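Notes to accompany the following structure.
Left out: one protein chain. Kept in place: all the others.
Up next is subunit A:
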Amino acid sequence: MTQTPFTTELLAAGGPEWLTTKRRESLDLFNTLEVPHEGVEAWKYTQVSVDFAELRPHGKRERVADVASLPASVQERLNGTDVGAFLVLDGPDVVYRTELPAELSAKGVIFTDLKTAVEQYPDKVQQYLYSVVPAEVPDDTTIAAPGTTPSKSPDPSEGKFSALAAALWTNGAFVYVPRGVEVELPLGSFRVMSEAGTYTATRTLVVAEANSSVTFIDEQDSEDLPGTYAIGAVELVVKDGARLRYVSIQNWGKGVTHIQRQRGDVGKDATLNSLVVTMGGTLSRTEMQSYLRGQGSDSEMLALYFANDDQHFDHYTLQHHAAANAHSDLLYKGVGDDSSVGVFSGMIKVDLHAQKTDAYQKHRTLMLSSDARNYSVPQLEINANDVRCSHGSTTGPVDQEQLFFLRSRGISRELAEKMLVTAFLEDVLTRVPLKSVVAYIEGIIAKKVGAA
(Lines give C-alpha, C1' and ligand atoms only; values in the text may rest on other atoms or scores of the structure.)
Protein backbone atom coordinates (compact mmCIF):
# COMPACT_ATOMS: atom_id res chain seq x y z
CA MET A 1 0.00 0.00 0.00
CA THR A 2 1.26 3.45 -0.79
CA GLN A 3 2.12 5.84 2.02
CA THR A 4 -0.90 7.96 2.78
CA PRO A 5 -0.44 11.63 3.50
CA PHE A 6 -1.32 11.16 7.17
CA THR A 7 0.98 8.32 8.16
CA THR A 8 3.56 10.60 9.77
CA GLU A 9 0.98 12.32 11.91
CA LEU A 10 -0.50 8.98 12.89
CA LEU A 11 2.86 7.72 14.10
CA ALA A 12 3.47 10.94 16.01
CA ALA A 13 0.14 10.73 17.84
CA GLY A 14 1.35 8.04 20.25
CA GLY A 15 -0.63 6.75 23.23
CA PRO A 16 -1.46 3.32 24.65
CA GLU A 17 -1.80 0.35 22.38
CA TRP A 18 -5.63 0.21 22.29
CA LEU A 19 -5.60 3.79 21.11
CA THR A 20 -2.88 3.44 18.48
CA THR A 21 -4.72 0.39 17.14
CA LYS A 22 -7.94 2.38 16.98
CA ARG A 23 -6.17 5.25 15.26
CA ARG A 24 -4.60 2.93 12.70
CA GLU A 25 -7.91 1.20 11.95
CA SER A 26 -9.57 4.58 11.57
CA LEU A 27 -6.93 5.76 9.13
CA ASP A 28 -7.34 2.55 7.14
CA LEU A 29 -11.07 3.20 7.02
CA PHE A 30 -10.45 6.81 6.00
CA ASN A 31 -8.29 5.61 3.12
CA THR A 32 -10.98 3.27 1.81
CA LEU A 33 -13.73 5.90 1.83
CA GLU A 34 -14.53 8.52 -0.76
CA VAL A 35 -15.38 12.10 0.10
CA PRO A 36 -19.20 12.12 0.07
CA HIS A 37 -20.47 13.25 -3.32
CA GLU A 38 -23.73 14.76 -4.54
CA GLY A 39 -25.39 11.37 -4.84
CA VAL A 40 -25.08 10.78 -1.09
CA GLU A 41 -28.40 12.08 0.26
CA ALA A 42 -26.88 13.35 3.51
CA TRP A 43 -24.43 15.50 1.53
CA LYS A 44 -26.67 16.35 -1.43
CA TYR A 45 -26.22 20.11 -1.16
CA THR A 46 -22.69 20.30 0.24
CA GLN A 47 -19.59 19.21 -1.58
CA VAL A 48 -16.18 19.46 0.00
CA SER A 49 -13.33 19.65 -2.43
CA VAL A 50 -10.18 18.92 -0.53
CA ASP A 51 -6.85 17.49 -1.57
CA PHE A 52 -5.81 15.53 1.48
CA ALA A 53 -2.35 14.97 0.04
CA GLU A 54 -1.79 18.71 0.20
CA LEU A 55 -2.92 19.12 3.80
CA ARG A 56 -0.36 19.65 6.50
CA PRO A 57 -1.06 19.73 10.22
CA HIS A 58 -1.44 23.00 12.08
CA GLY A 59 1.82 23.85 13.88
CA LYS A 60 2.13 23.27 17.59
CA ARG A 61 2.04 26.38 19.76
CA GLU A 62 3.90 26.87 23.02
CA ARG A 63 2.02 26.84 26.28
CA VAL A 64 1.64 30.30 27.81
CA ALA A 65 1.81 31.13 31.48
CA ASP A 66 -0.93 33.70 31.74
CA VAL A 67 -3.99 35.06 29.99
CA ALA A 68 -2.08 38.17 28.92
CA SER A 69 0.08 36.08 26.60
CA LEU A 70 -2.94 34.65 24.73
CA PRO A 71 -4.12 36.08 21.40
CA ALA A 72 -6.04 39.34 21.88
CA SER A 73 -9.34 37.90 20.62
CA VAL A 74 -9.17 35.10 23.19
CA GLN A 75 -8.39 37.54 25.99
CA GLU A 76 -11.33 39.65 25.00
CA ARG A 77 -13.58 36.62 24.99
CA LEU A 78 -12.33 35.37 28.36
CA ASN A 79 -13.13 38.72 29.93
CA GLY A 80 -16.83 38.22 29.51
CA THR A 81 -17.13 34.56 30.37
CA ASP A 82 -18.39 33.06 33.58
CA VAL A 83 -17.17 29.51 32.97
CA GLY A 84 -15.95 27.68 36.03
CA ALA A 85 -12.87 26.38 34.24
CA PHE A 86 -11.61 26.40 30.69
CA LEU A 87 -9.07 25.15 28.21
CA VAL A 88 -7.60 27.20 25.39
CA LEU A 89 -6.43 25.28 22.35
CA ASP A 90 -4.46 26.90 19.58
CA GLY A 91 -4.40 24.48 16.68
CA PRO A 92 -3.60 20.97 17.80
CA ASP A 93 -2.97 21.44 21.49
CA VAL A 94 -3.73 23.19 24.72
CA VAL A 95 -1.87 26.47 25.24
CA TYR A 96 -3.53 27.59 28.43
CA ARG A 97 -5.88 26.21 31.03
CA THR A 98 -7.48 26.95 34.36
CA GLU A 99 -8.17 24.42 37.07
CA LEU A 100 -11.50 23.27 38.41
CA PRO A 101 -12.55 24.74 41.73
CA ALA A 102 -11.21 22.47 44.48
CA GLU A 103 -14.66 21.52 45.77
CA LEU A 104 -15.54 20.03 42.38
CA SER A 105 -12.30 18.09 42.14
CA ALA A 106 -13.00 16.80 45.63
CA LYS A 107 -16.33 15.45 44.41
CA GLY A 108 -14.54 13.56 41.68
CA VAL A 109 -15.31 15.87 38.78
CA ILE A 110 -12.62 15.71 36.11
CA PHE A 111 -11.96 18.49 33.64
CA THR A 112 -8.80 18.23 31.62
CA ASP A 113 -7.63 17.78 28.07
CA LEU A 114 -8.16 14.45 26.36
CA LYS A 115 -4.45 13.71 25.90
CA THR A 116 -3.82 14.12 29.61
CA ALA A 117 -6.95 12.11 30.38
CA VAL A 118 -5.65 9.19 28.31
CA GLU A 119 -2.63 9.08 30.64
CA GLN A 120 -4.30 9.85 33.96
CA TYR A 121 -7.73 8.23 33.58
CA PRO A 122 -7.10 5.49 31.03
CA ASP A 123 -10.03 3.30 32.09
CA LYS A 124 -12.62 6.02 31.84
CA VAL A 125 -11.34 7.22 28.49
CA GLN A 126 -11.11 3.74 27.03
CA GLN A 127 -14.65 2.98 28.19
CA TYR A 128 -16.25 5.97 26.46
CA LEU A 129 -13.97 7.27 23.73
CA TYR A 130 -15.38 6.44 20.27
CA SER A 131 -18.51 5.00 21.91
CA VAL A 132 -20.74 7.81 20.65
CA VAL A 133 -18.86 9.15 17.61
CA PRO A 134 -16.90 6.22 16.19
CA ALA A 135 -14.74 6.40 13.10
CA GLU A 136 -17.51 5.08 10.88
CA VAL A 137 -20.89 6.73 10.37
CA PRO A 138 -23.24 5.55 13.14
CA ASP A 139 -25.80 3.11 11.78
CA ASP A 140 -29.05 4.89 12.47
CA THR A 141 -31.05 2.71 10.09
CA THR A 142 -34.59 2.79 11.42
CA ILE A 143 -35.75 -0.42 13.02
CA ALA A 144 -38.98 -1.37 11.29
CA ALA A 145 -41.47 -4.22 11.45
CA PRO A 146 -40.36 -7.46 9.80
CA GLY A 147 -41.69 -7.59 6.25
CA THR A 148 -41.72 -3.89 5.62
CA THR A 149 -39.43 -2.62 2.91
CA PRO A 150 -36.09 -1.68 4.40
CA SER A 151 -35.00 1.84 5.26
CA LYS A 152 -31.94 3.24 3.68
CA SER A 153 -28.79 2.82 5.69
CA PRO A 154 -26.23 5.62 5.79
CA ASP A 155 -23.69 5.75 3.01
CA PRO A 156 -20.26 4.63 4.25
CA SER A 157 -18.72 7.83 2.86
CA GLU A 158 -20.58 9.75 5.56
CA GLY A 159 -17.80 8.41 7.78
CA LYS A 160 -15.00 10.03 5.78
CA PHE A 161 -14.39 12.98 8.08
CA SER A 162 -15.27 11.17 11.30
CA ALA A 163 -12.67 8.55 10.36
CA LEU A 164 -10.14 11.34 9.97
CA ALA A 165 -11.13 12.80 13.33
CA ALA A 166 -10.89 9.35 14.93
CA ALA A 167 -7.45 8.65 13.51
CA LEU A 168 -5.75 12.00 13.90
CA TRP A 169 -7.24 13.92 16.79
CA THR A 170 -4.54 15.69 18.66
CA ASN A 171 -6.40 16.97 21.68
CA GLY A 172 -9.64 18.40 23.01
CA ALA A 173 -11.59 18.61 26.23
CA PHE A 174 -12.43 15.77 28.59
CA VAL A 175 -15.17 16.19 31.17
CA TYR A 176 -16.28 13.57 33.65
CA VAL A 177 -19.01 14.18 36.22
CA PRO A 178 -19.61 11.41 38.77
CA ARG A 179 -23.00 10.08 39.70
CA GLY A 180 -25.29 12.60 41.35
CA VAL A 181 -22.84 15.52 41.18
CA GLU A 182 -24.16 18.82 39.87
CA VAL A 183 -21.68 21.22 38.31
CA GLU A 184 -23.25 24.65 38.39
CA LEU A 185 -20.89 26.87 36.45
CA PRO A 186 -20.33 25.90 32.83
CA LEU A 187 -17.04 24.37 31.71
CA GLY A 188 -15.63 25.37 28.38
CA SER A 189 -13.03 25.08 25.72
CA PHE A 190 -11.94 27.95 23.50
CA ARG A 191 -10.46 26.75 20.29
CA VAL A 192 -8.46 29.02 18.04
CA MET A 193 -6.31 28.40 15.00
CA SER A 194 -3.51 30.59 13.77
CA GLU A 195 -1.95 28.98 10.73
CA ALA A 196 -3.55 29.17 7.30
CA GLY A 197 -3.45 26.24 4.86
CA THR A 198 -3.43 23.59 7.59
CA TYR A 199 -5.80 21.18 9.25
CA THR A 200 -6.64 20.54 12.88
CA ALA A 201 -8.48 17.48 14.18
CA THR A 202 -9.94 17.64 17.67
CA ARG A 203 -12.11 15.45 19.86
CA THR A 204 -14.21 16.29 22.88
CA LEU A 205 -15.61 13.77 25.33
CA VAL A 206 -18.15 14.67 27.99
CA VAL A 207 -19.44 11.99 30.34
CA ALA A 208 -22.29 12.81 32.70
CA GLU A 209 -22.86 9.86 35.03
CA ALA A 210 -26.32 9.01 36.36
CA ASN A 211 -28.26 11.89 37.87
CA SER A 212 -25.41 14.35 37.44
CA SER A 213 -25.59 17.64 35.61
CA VAL A 214 -23.14 19.80 33.69
CA THR A 215 -22.91 22.43 30.97
CA PHE A 216 -20.14 22.43 28.40
CA ILE A 217 -19.41 25.28 26.04
CA ASP A 218 -17.37 24.64 22.93
CA GLU A 219 -16.28 27.85 21.22
CA GLN A 220 -14.29 28.24 18.02
CA ASP A 221 -12.86 31.52 16.88
CA SER A 222 -10.04 32.65 14.61
CA GLU A 223 -8.75 35.32 12.27
CA ASP A 224 -9.30 34.78 8.54
CA LEU A 225 -7.36 31.65 7.54
CA PRO A 226 -7.56 30.69 3.86
CA GLY A 227 -7.52 26.97 3.06
CA THR A 228 -7.76 25.85 6.67
CA TYR A 229 -9.68 22.81 7.93
CA ALA A 230 -11.12 22.17 11.37
CA ILE A 231 -12.33 18.59 11.68
CA GLY A 232 -14.01 17.71 14.93
CA ALA A 233 -15.88 15.08 16.86
CA VAL A 234 -17.86 15.71 20.03
CA GLU A 235 -19.06 12.77 22.11
CA LEU A 236 -21.72 13.36 24.74
CA VAL A 237 -22.56 10.53 27.13
CA VAL A 238 -25.67 11.31 29.15
CA LYS A 239 -26.38 8.51 31.61
CA ASP A 240 -29.73 7.73 33.22
CA GLY A 241 -31.29 10.75 34.84
CA ALA A 242 -28.35 13.03 33.98
CA ARG A 243 -28.66 16.48 32.43
CA LEU A 244 -26.14 17.80 29.95
CA ARG A 245 -26.23 21.10 28.16
CA TYR A 246 -23.89 21.47 25.21
CA VAL A 247 -23.28 24.72 23.37
CA SER A 248 -21.20 25.00 20.22
CA ILE A 249 -20.34 28.44 18.87
CA GLN A 250 -18.55 28.39 15.55
CA ASN A 251 -17.10 31.75 14.70
CA TRP A 252 -14.03 30.86 12.63
CA GLY A 253 -12.56 33.42 10.26
CA LYS A 254 -13.02 33.40 6.51
CA GLY A 255 -11.39 30.56 4.63
CA VAL A 256 -12.00 27.94 7.29
CA THR A 257 -13.80 24.71 6.48
CA HIS A 258 -15.48 23.38 9.61
CA ILE A 259 -16.74 19.80 9.71
CA GLN A 260 -17.91 18.48 13.04
CA ARG A 261 -20.09 15.59 14.16
CA GLN A 262 -21.70 16.15 17.58
CA ARG A 263 -23.69 13.30 19.01
CA GLY A 264 -25.34 12.52 22.29
CA ASP A 265 -26.21 9.11 23.68
CA VAL A 266 -29.09 9.82 26.02
CA GLY A 267 -30.08 7.34 28.73
CA LYS A 268 -33.26 6.70 30.65
CA ASP A 269 -34.93 9.89 31.89
CA ALA A 270 -31.80 11.83 30.90
CA THR A 271 -31.83 15.22 29.19
CA LEU A 272 -29.56 16.61 26.53
CA ASN A 273 -29.94 20.27 25.59
CA SER A 274 -27.90 21.47 22.67
CA LEU A 275 -27.40 24.85 21.08
CA VAL A 276 -25.51 25.22 17.84
CA VAL A 277 -24.48 28.70 16.70
CA THR A 278 -22.89 29.02 13.27
CA MET A 279 -21.57 32.38 12.17
CA GLY A 280 -18.04 31.92 10.86
CA GLY A 281 -15.96 29.95 8.41
CA THR A 282 -16.50 29.67 4.68
CA LEU A 283 -17.83 26.12 4.58
CA SER A 284 -19.45 24.73 7.69
CA ARG A 285 -21.00 21.33 8.20
CA THR A 286 -22.30 20.70 11.68
CA GLU A 287 -24.09 17.51 12.56
CA MET A 288 -26.07 17.38 15.78
CA GLN A 289 -27.45 14.00 16.62
CA SER A 290 -29.50 12.92 19.63
CA TYR A 291 -29.68 9.19 20.06
CA LEU A 292 -32.52 8.71 22.54
CA ARG A 293 -31.58 5.33 23.87
CA GLY A 294 -33.43 5.38 27.17
CA GLN A 295 -37.12 5.48 27.97
CA GLY A 296 -38.28 8.90 29.04
CA SER A 297 -35.19 10.61 27.64
CA ASP A 298 -35.43 14.15 26.38
CA SER A 299 -33.54 16.26 23.92
CA GLU A 300 -33.88 19.92 23.11
CA MET A 301 -32.01 20.94 19.97
CA LEU A 302 -31.60 24.60 19.17
CA ALA A 303 -29.60 26.43 16.56
CA LEU A 304 -29.20 29.79 14.96
CA TYR A 305 -27.09 30.81 12.04
CA PHE A 306 -26.48 33.78 9.79
CA ALA A 307 -24.74 33.14 6.48
CA ASN A 308 -23.57 36.02 4.31
CA ASP A 309 -21.01 36.70 1.56
CA ASP A 310 -20.06 33.31 0.09
CA GLN A 311 -20.56 31.32 3.28
CA HIS A 312 -22.01 27.83 2.96
CA PHE A 313 -23.60 26.45 6.13
CA ASP A 314 -24.93 22.92 6.34
CA HIS A 315 -26.77 21.76 9.44
CA TYR A 316 -27.61 18.10 9.65
CA THR A 317 -29.70 16.94 12.58
CA LEU A 318 -30.98 13.66 13.89
CA GLN A 319 -33.60 12.91 16.53
CA HIS A 320 -33.41 9.15 16.81
CA HIS A 321 -36.07 7.74 19.09
CA ALA A 322 -34.94 4.24 19.97
CA ALA A 323 -36.99 3.96 23.16
CA ALA A 324 -40.55 4.60 24.23
CA ASN A 325 -41.80 7.72 25.98
CA ALA A 326 -38.95 9.91 24.83
CA HIS A 327 -39.35 13.54 23.87
CA SER A 328 -37.42 15.72 21.45
CA ASP A 329 -37.91 19.28 20.35
CA LEU A 330 -35.87 20.99 17.66
CA LEU A 331 -35.85 24.64 16.64
CA TYR A 332 -33.35 25.81 14.02
CA LYS A 333 -33.49 29.37 12.73
CA GLY A 334 -31.30 30.75 10.00
CA VAL A 335 -30.74 33.83 7.91
CA GLY A 336 -29.28 33.85 4.39
CA ASP A 337 -27.84 36.99 2.85
CA ASP A 338 -25.67 37.89 -0.16
CA SER A 339 -24.69 34.79 -2.14
CA SER A 340 -24.63 32.46 0.83
CA VAL A 341 -25.96 28.91 0.89
CA GLY A 342 -27.93 27.50 3.79
CA VAL A 343 -28.72 23.81 4.10
CA PHE A 344 -30.86 22.18 6.74
CA SER A 345 -31.50 18.44 6.71
CA GLY A 346 -33.26 17.24 9.79
CA MET A 347 -34.41 13.71 10.44
CA ILE A 348 -36.77 12.33 13.05
CA LYS A 349 -36.49 8.55 13.31
CA VAL A 350 -38.81 6.47 15.43
CA ASP A 351 -37.96 2.81 15.80
CA LEU A 352 -40.47 0.00 16.03
CA HIS A 353 -41.93 -0.14 19.57
CA ALA A 354 -40.79 3.38 20.48
CA GLN A 355 -44.41 4.11 21.42
CA LYS A 356 -45.52 7.36 23.01
CA THR A 357 -42.74 9.21 21.24
CA ASP A 358 -43.24 12.96 21.18
CA ALA A 359 -40.98 14.54 18.57
CA TYR A 360 -41.08 17.98 17.07
CA GLN A 361 -38.93 19.75 14.55
CA LYS A 362 -39.17 23.31 13.32
CA HIS A 363 -36.91 25.03 10.82
CA ARG A 364 -37.34 28.66 9.85
CA THR A 365 -35.33 30.58 7.30
CA LEU A 366 -35.24 34.25 6.55
CA MET A 367 -34.03 35.14 3.06
CA LEU A 368 -32.42 38.56 2.64
CA SER A 369 -31.03 38.14 -0.86
CA SER A 370 -32.09 36.49 -4.08
CA ASP A 371 -28.49 35.48 -4.71
CA ALA A 372 -28.69 33.37 -1.57
CA ARG A 373 -29.76 29.76 -1.72
CA ASN A 374 -31.66 27.80 0.85
CA TYR A 375 -32.19 24.08 0.91
CA SER A 376 -34.38 22.56 3.55
CA VAL A 377 -35.09 18.86 3.94
CA PRO A 378 -37.11 18.08 7.07
CA GLN A 379 -37.65 14.32 7.20
CA LEU A 380 -39.57 11.71 9.15
CA GLU A 381 -39.19 7.94 9.35
CA ILE A 382 -41.86 6.62 11.68
CA ASN A 383 -42.28 2.98 12.71
CA ALA A 384 -44.53 3.20 15.71
CA ASN A 385 -48.13 4.32 15.59
CA ASP A 386 -48.88 5.71 19.02
CA VAL A 387 -46.73 8.78 18.56
CA ARG A 388 -46.90 12.52 18.18
CA CYS A 389 -44.50 13.54 15.47
CA SER A 390 -44.60 16.65 13.41
CA HIS A 391 -42.34 19.00 11.62
CA GLY A 392 -42.64 22.33 9.97
CA SER A 393 -40.38 24.31 7.73
CA THR A 394 -40.96 27.83 6.54
CA THR A 395 -38.91 30.07 4.30
CA GLY A 396 -39.74 33.65 3.54
CA PRO A 397 -38.63 37.25 3.44
CA VAL A 398 -38.65 39.76 6.30
CA ASP A 399 -42.24 40.29 7.39
CA GLN A 400 -43.49 43.32 5.49
CA GLU A 401 -46.08 44.28 8.08
CA GLN A 402 -43.52 44.31 10.87
CA LEU A 403 -41.21 46.31 8.65
CA PHE A 404 -43.97 48.76 7.89
CA PHE A 405 -44.77 49.13 11.57
CA LEU A 406 -41.18 49.98 12.46
CA ARG A 407 -40.86 52.37 9.56
CA SER A 408 -44.07 54.11 10.59
CA ARG A 409 -42.29 54.79 13.87
CA GLY A 410 -39.61 56.70 11.98
CA ILE A 411 -37.03 53.91 11.85
CA SER A 412 -35.09 53.65 8.59
CA ARG A 413 -35.67 50.59 6.42
CA GLU A 414 -32.11 49.42 6.93
CA LEU A 415 -32.24 49.65 10.71
CA ALA A 416 -35.72 48.15 10.84
CA GLU A 417 -34.51 45.15 8.85
CA LYS A 418 -31.58 44.70 11.19
CA MET A 419 -33.88 44.84 14.18
CA LEU A 420 -36.16 42.21 12.70
CA VAL A 421 -33.29 39.92 11.77
CA THR A 422 -31.84 40.26 15.25
CA ALA A 423 -35.18 39.53 16.87
CA PHE A 424 -35.69 36.54 14.56
CA LEU A 425 -32.43 34.95 15.69
CA GLU A 426 -32.46 35.99 19.33
CA ASP A 427 -35.83 34.31 19.70
CA VAL A 428 -33.90 31.02 19.98
CA LEU A 429 -31.81 32.38 22.84
CA THR A 430 -34.84 32.96 25.04
CA ARG A 431 -34.70 29.23 25.64
CA VAL A 432 -31.07 29.20 26.82
CA PRO A 433 -30.53 29.95 30.53
CA LEU A 434 -26.85 30.92 30.20
CA LYS A 435 -26.54 34.64 30.72
CA SER A 436 -22.97 35.30 29.71
CA VAL A 437 -23.01 32.96 26.71
CA VAL A 438 -26.23 34.51 25.49
CA ALA A 439 -24.70 37.98 25.83
CA TYR A 440 -21.69 36.82 23.83
CA ILE A 441 -23.89 35.31 21.09
CA GLU A 442 -25.96 38.49 20.95
CA GLY A 443 -22.72 40.37 20.36
CA ILE A 444 -21.79 38.08 17.46
CA ILE A 445 -25.27 38.44 15.98
CA ALA A 446 -25.03 42.23 16.21
CA LYS A 447 -21.67 42.21 14.42
CA LYS A 448 -22.95 39.92 11.75
CA VAL A 449 -26.17 41.86 11.21
CA GLY A 450 -24.14 45.06 11.13
CA ALA A 451 -25.96 46.54 14.07
CA ALA A 452 -23.07 46.55 16.52
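The criterion applied here is as follows: contacts are C-beta pairs under 8 Å (C-beta built on N, C-alpha and C of every residue); 3 or more make two chains touch, one makes a residue touch a chain; residues count from 1.
Going forward, contacts and distances are computed from a predicted model.
Student: Given the choices "Transmembrane protein", "C4-dicarboxylate ABC transporter permease", "Fe-S cluster assembly protein SufB" or "tRNA-specific 2-thiouridylase MnmA", state the protein name listed in UniProt for the chain not shown.
Tutor: "Fe-S cluster assembly protein SufB"
Student: Touch as defined at the start, partner being the missing chain; which of A:A165, A:L187, A:V276 or A:A384 qualifies?
Tutor: In the full complex, the listed residue that touches the missing chain is A:A384.
Student: For the chain left off this view, which of A:V64, A:A144 or A:A210 is in contact with it?
Tutor: Final answer for the missing-chain contact: A:A144.
Student: Hey, which subunit A residues sit against the chain that's not shown?
Tutor: Residues of subunit A in contact with the hidden chain: 41, 144-152, 352-353, 355, 365, 367-397.
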